[in-house]
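Other chains dropped; remaining ones untouched in position.
Each chain gets a letter, A, B, C and D, in the order it is written, and its residues are counted from 1.
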Amino acid sequence: MSKPYKRILITGAAGRLGTEMRRGLVPLADRLVLADRVACKNLQPHEEELIFDLSDEAATIAATEGCDAIVHLGGSPQESPWDDILNSSIRGSYHIYEGARKHGVKRVIYSSSVHAIGYHGINDGIDCDAKPRPDSLYGVSKCFVEGLASLYWDKFGIESACLRIFSSFPEPADRRMLWSWLSFDDCIRLVTASLTAPHLGFTITAGMSDNKVKPVNMSNSGHIGYQPQDSSEQFRAKVEAATDPVDPKDPSSHRIGGWFVNLGHPDD
Amino acid sequence: MSKPYKRILITGAAGRLGTEMRRGLVPLADRLVLADRVACKNLQPHEEELIFDLSDEAATIAATEGCDAIVHLGGSPQESPWDDILNSSIRGSYHIYEGARKHGVKRVIYSSSVHAIGYHGINDGIDCDAKPRPDSLYGVSKCFVEGLASLYWDKFGIESACLRIFSSFPEPADRRMLWSWLSFDDCIRLVTASLTAPHLGFTITAGMSDNKVKPVNMSNSGHIGYQPQDSSEQFRAKVEAATDPVDPKDPSSHRIGGWFVNLGHPDD
Amino acid sequence: MSKPYKRILITGAAGRLGTEMRRGLVPLADRLVLADRVACKNLQPHEEELIFDLSDEAATIAATEGCDAIVHLGGSPQESPWDDILNSSIRGSYHIYEGARKHGVKRVIYSSSVHAIGYHGINDGIDCDAKPRPDSLYGVSKCFVEGLASLYWDKFGIESACLRIFSSFPEPADRRMLWSWLSFDDCIRLVTASLTAPHLGFTITAGMSDNKVKPVNMSNSGHIGYQPQDSSEQFRAKVEAATDPVDPKDPSSHRIGGWFVNLGHPDD
Amino acid sequence: MSKPYKRILITGAAGRLGTEMRRGLVPLADRLVLADRVACKNLQPHEEELIFDLSDEAATIAATEGCDAIVHLGGSPQESPWDDILNSSIRGSYHIYEGARKHGVKRVIYSSSVHAIGYHGINDGIDCDAKPRPDSLYGVSKCFVEGLASLYWDKFGIESACLRIFSSFPEPADRRMLWSWLSFDDCIRLVTASLTAPHLGFTITAGMSDNKVKPVNMSNSGHIGYQPQDSSEQFRAKVEAATDPVDPKDPSSHRIGGWFVNLGHPDD
């Protein structure tokens, strides 16, 4: 049976999640186009590599040519000085969507972030597509791209899933990750579901594993068909042994965004 | 232990779902009364057969006598000319509810349809009891009966569950059914749950199996206790091999009702 | 300045509201086509008369020809035997929508009723487009036409406003009407607003004057631009002198539909 | 690894749930302080006993000293004369919260009750933190403590989980408990989750096992991380054999609170 996509462009392909996607998206596309500012390791025969900066409009748009889907993980991976956010996340994402528009790409899967909604409270019972409430410039840039994705669906018919990734790491590294953790395999499941869902239109959802604590109501994105299969529970003892308990007087313990809410301004 | 019902009337008993109900409702009633326009096959000792048209008021009302529950599957099984819809679905269902009222039937389980809400979007995150948004005359007739059921509960104390059946077939036959499929066994589970739920009053819910993609939020009908146990996933490879991918430019791919939204008027 | 419509068909034109519309819609159309089972009085030069029964499919469809809007007030004006409801309200309204579809009528304004939602509680704080909860067969038929109107918008592009008329009479006749009253002038304002609103699509709203007690939240239909200017307050003393206080133990005093909830079945 | 709490005060420790908590909370605290009006049986080395009445302000406040959490199960365990409710549930709970405030207790887990919301309908699809709608003086006192807990979080920073316990018994004793049952082990899981959740602030949730029928939407309290593992299903046959079916004409069969809605006033 043929694969659902011919060529998928992965931005940020040399990064933490990008590396996982190279492994995980093999069943979905004949070829993977790997884009990053730096070289990827261990290039495979079904992979092509493109090295450029997302702030380079021409290069970015050119990279999208011939692709029928984009998994857009590139841009600043954390809170960063404004110029970085502006160039790689805001301008870079605009270039990606322009590429999609100009070259007829059908779907864009975007790694938005928990930090687009980081100031919502842990006990607010928010929906996965809750209103923006960013906790950082990084989070604001995620909101910007969510807005852009909405426009490109409504006006240009390009489908997008904006995946608000919580904490995707090899294993939970602190007590917050006991609920915010997204295993790499579940991250692949989430991107796979987004690429194969019967209809995305413009969809915002959240990315967490099947952890015991679930501060987000996922019922608005059942149409994606994401079913996490991992849980942080197996790491609980280890995490609790290695880390101090959360201080309930620390405001960051009340918010979805965690310690990001305690960050100062990145340019200070 | 005695069964919860003495006699259950099944309308449309010779049809696809009716045939399954004959098998599935055995544990719930001492006797099953099978009503249809045509004869049922292989009548069993605990079954009685009644052959009449639902548009026949006297016959329909007579059929309900002595029954303590009705599983009302009869009426046009798909988009049909107005006269069919009018006579078998609208008039016929009115006769059923009148029978229930006149003969003291306690519960009516009605096979409403996804087509009562077919124009809602797949990514709208709708609830199982979402407002009417029919996609066909067939769907409008389902809305009519839902209204009737509401009235007969509020005014006459007859409990109803209106089950918006999505796609109940032996197995998924197209890509849409990968999310809309309701296995026959799950259909039996849903009807069984509706017949044994502690309190129905007037309830609307949706009928799907435990498929990966779930475009409908079922949390408003937890009081029924329906727990699907089948999934379309085992049929995915077969379906995807046998059918073309959904065309995202086809409006029907965006709507819960699927290809029904592309149907013209049945009388044209 | 030209009028917004060339020809408006008014059904039920000889009835209570129809008579008011003949007066009120003059500014909106060059010609008014008056349809009813009986003759209208005092025909004016800008008026044409058509006498037929809405259950007559051919006559009804023919009546819509050449009209660019329909104000559909016809059908049973109150709880009635099923056959009347079926023929004049259900079948008749279907004929109207079929006429609109076949003859390219752009807008249908339908007099739905409070009785489509009559079992909702007076203190439930419902929205004007609340879910169906009919209190009578009459109310069920209103729900049916609301479903039909929804379909004809989604599938055929015919705009509809379904106006859930509360109590439109010359003046409030009982204590319930102190809140449910819709003056004739406000009724004309509501129909006029519906005919001239920038976009209706499929809209459900409620019809009450600017009475002190307002059990329905109208904020979902601000796009119609209806601004009532009358109030029942001037009639309060008269009504209270002429009628007994509401008995709070009477269930009908708790429900939007009032005494309709106490009606038995019309065929008994 | 050290336990999360040093000393947990359990009120009502000699009662049905208190006895279970003595067993279940061992992993969470070095010491358990058992408070009740009567002596507890089989005192263990890690346990301390305090015998007093919650209406005794000084004794109650003194009991909280040195504790870092309170599991407050004490007070009238069912509908009771007003004086009992007033003294043990209202005044007693106030004394508990004052103790928590004066002695710096961080978290209070309170056994609220289904009877705080007992008049909500079984098919209303309510959320676990639905608005108060008590069915008894007992239920009103639960609402009072929920209000108190809200205040002590907002003003004094003491976290609380108010657990609306449904029916926590060894096994389901009637047909209502087929959906309202909370196994003792699940009750321990719920209290444990509440004591270890990353952030409670002020949280209201409901306590039921993973029964088939689920009349309450739990999605607003995913941040607690409660995952029930028991189900009433294994007891269904036994319960149905031993008890009469629910009478659908009995109003109590429509309400979350069950037979409490049929209770008269406890002082009559």
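Here is the rule we use: a residue touches a chain if its C-beta (ideal position, glycine included) is under 8 Å from a C-beta of that chain, and two chains touch if they have at least 3 such contacts.
As the structure is a prediction and not an experimental result, all values here were calculated from the model.
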item	value
Homo-oligomer size of the whole complex, from 4 visible chains	6
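Operating definition for what follows: only the chains that are shown with their structure count from here on.
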item	value
Repeated interface matching A-D, over half of the contact pairs identical, chosen among B-D or B-C	B-D
Cα superposition angle of subunit B on its copy subunit D, in degrees to the nearest 5	120
Copies subunit B and subunit C touch via same or different residues, half shared test	same
Approximate Å spacing (C-alpha centroids) for the pair subunit C, subunit D	51
Between subunit C and subunit B, distance of the C-alpha-averaged centres to the nearest whole Å	32
Centre-of-Cα separation between subunit B and subunit A, whole angstrom	40
Residues of subunit D engaged with two or more neighbouring chains	219
Contact graph of the chains (line, ring, star, complete, other)	other
Chain-chain contacts as defined at top	A-B, A-D, B-C, B-D
Subunit D to subunit B touching residues, read off their complex	121-123, 125, 175-176, 178-179, 211-217, 219, 237, 240-241, 245-246, 248-249, 253-254
Parts of subunit A lying in touch with subunit B, wherever the complex brings them together	1, 4, 106, 129, 157, 159, 193, 197-203, 219-225, 227
Sites on subunit C touched by subunit B in the complex	82, 86, 90-91, 94, 98, 101, 116, 119, 129, 131-137, 139-140, 143-144, 146-148, 150-151, 154-156, 261, 265, 267
